[in-house]
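Removed from the display is one protein chain of the complex; every other protein chain stays in position.
Each chain gets a letter, A and B, in the order it is written, and its residues are counted from 1.
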Amino acid sequence: MNLPKIASISKKIVVACVGLFLLLFLLVHLGINLCLLRPDDGAWFIAASNFMGTNYIVKVFEVVLFAVLFIHIILTIALQIQNWKARPVRYSQPSRSKTSAGSKTMIWTGGLVLCFLVLHFANFYFVKLGWVEGKYMIKTEELFSTELQNEYMAATQGKLSEEETAEFQTKMEKINAVAVKAEAEGLSSSDMKWILNLSAEDVEPLEGIVEGVEPDFYHMSYELFQNKAYSIIYIILFIALAIHLVHAMQSAFQTLGLNHNKYNKFIEGFSWIYAIVIAVGFAIIPIYIMFFV
Amino acid sequence: MNFTLKIWRQENAKAKGRFETYKVENISSDCSFLEMLDILNESLISNKIAHPVCFDNDCREGICGMCGLYINGRPHGNDDGVTTCQLHMRKFKDGETIWIEPWRAKAFPVIRDLVVDRTAYDKIIQAGGYVSVSTGGVPDANSILIPKDKADKAMDAAECIGCGACVAACKNASAMLFVSAKVSHLALLPQGKVEAANRVQKMVEKMDELGFGNCTNTYACEAECPKLIKRSNIARLNREWICARVGKEK
Partner (left out) sequence: MNTLDSKIPEGPLAQKWTNYKANQRLVNPANKRKLDVIVVGTGLAGASAAASLGAMGFNVDIFCISDSPRRAHSIAAQGGINAAKNYQNDGDSVGRLFYDTIKGGDYRAREANVYRLAEVSNNIIDQCVAQGVPFAREYSGLLDNRSFGGAQVSRTFYARGQTGQQLLLGAYGALSHQIARGTVKLHERHEMLDLVLVDGKARGIIARDLTTGEIKRFAAHAVVLATGGYGNIYFLSTNAMNSNGSAEWCCHKKGAYFANPCFVQIHPTCIPVHGDYQSKLTLMSESLRNDGRIWVPKKKEDVEALRKGTLKPTDIKEEDRDYYLERRYPAFGNLVPRDVASRAAKERCDAGYGVNNTGLAVFLDFSTAIKRLGRDVIEARYGNLFQMYEKITAVNPYETPMMIYPAIHYTMGGIWVDYELQTSIPGLFAAGEANFSDHGANRLGASALMQGLADGYFVLPYTLQNYLADEIYNDRVSPNTPEFENAEAEVRQRIEKLMSIKGTKTVDHFHKKLGNIMWDYVGMGRNAEGLQKGLTLITELEQEFWKDVQVTGTPDSMNPELEKAIRLADYFELAKLMAKDAYHRNESCGGHFREEYQTEDGETLRNDNDYMYVAAWEYQGHNQDEILHKEPLVYQDIEIKQRNYK
């Protein structure tokens, strides 16, 4: 993959800019994830993730985010291939120059993070797209939309034909199946609350009848993190991400020409703090769930 | 002191190379690394073992930038802020095995044994690493005032000897430290500012064209530079590049 028309420094500047954007996104993502730890049965988490999933501005950002991620990956791979080509015959002895480990393994830690992303998408984002099954949720009010209530009124007043009545009853049975679950949780239709932890089987019949079925990331997360193997992989990958980030942030500043004797120490310290905050912040969730739930 | 040497031997640019093992004995600890190789070569000739090992060297006082060997995984060997000719055997352990390789980079092809072709550096300089002034017709030297700290910083960058250790050390064989040293030297001085935007673009273009890798801010170059050229120059190069591109008129 050669992009000869773009100068090396231009490519690096783009990588640095999109990298910094991704750093900011991580912080937002972390903020939402940490809501999982609140003892509020996921109220904050659900509110936040629902906002992220439905807000139109956020949806625009989602497109930008994917574009940015794609550019970051493509450019770094292109740069890396050039870098490998720049030394066709390698040294027989490993380098003993004093450098940080993180800086030399960016492509590998980055690759690990990419693998994790695929897994992460399979677990969460694809559920949203409907490509993969997961847990679902729906708001109680949605079960009884005005349309349905009108239909109910019509049925009770005998305004429906036999066929229509039969159809309506089938609908109601499907809705009831979910409503029963909600009642079991102590929810009634007027509560305006989420009916959570619904399986695909639960929500499939609702297709075409009821709007507003959303993935239930809260329960999906809990379920995943209760799987110890997954949690351990998750933690290890966040350590890799931290190694990636420590170098990434300093490196981005350097690439953008922001290097000054007065501030270099600060930037370095900040990169470490940022990377640790991100890694610890994300990793604390599976640890909490594994050991305290 | 006694050493076992594993030295890269390669007849010419096209030949296949290999490592050969030689032993040297009774080396004084005050002996420089290149003098140790002289002793080896003398014995290779006298004992009719092999053609002497070719290696570049000239001033042997660390300023010409001609010498450069990759010794035990480090350009210019196991000492900081020195060229190979200033490396002394007291830095090694008696009986040690020493691996000696040429600079490895696509842009620095091997000519013979440990000698590489570094004309790529000259080509980068020819692309614009100068002030385009012809002889004569220049103003009085003291008519250009330069703040001392600026002059000192320019001098820090100008100390680069063009040995190629930065490329040799870099895992990507990137020449950014070399290019940035030259760009910084001239960009910091009023004389160089006039052409700064054009210079940085031309030099970077040439650097890319010659097949050097991309800088990933690993700073092995800084760690191995015999003249201790700093990474801040690379940041300055990036700044100069951004300013030049942003301000570029088509």
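Here is the rule we use: a residue touches a chain if its C-beta (ideal position, glycine included) is under 8 Å from a C-beta of that chain, and two chains touch if they have at least 3 such contacts.
All values reported here derive from a predicted model rather than from experimental measurement.
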Shown chains that the omitted chain touches within the full complex: B
Absent-chain contact - pick from B:72, B:86 or B:174: B:86
Of B:7, B:98, B:161 or B:244, the one touching the omitted chain in the full complex: B:161
Missing-chain contacts mapped onto chain B: 11-12, 28, 30-32, 34-35, 38-39, 42, 45-46, 51-52, 54, 56-66, 79, 81-82, 86, 88, 90, 111-112, 115, 117-119, 121-122, 125-136, 138-142, 144-148, 151-152, 154-155, 158-159, 161-162, 185-186, 189, 191-192
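Here is the rule we use: only the chains that are shown with their structure count from here on.
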Separation of mean Cα positions, chain B and chain A [Å, integer]: 46
Touch list for chain A against partner chain B, complex: 4, 7-13, 79, 82-83, 85-100, 103-104, 106, 247, 250-251, 254-261
Residues of chain B defined as touching chain A within the complex: 19, 70, 72-75, 78, 99, 101, 104-107, 110, 169, 171-174, 201, 204-205, 207-208, 211-220, 223-224, 231-232, 234-242, 245
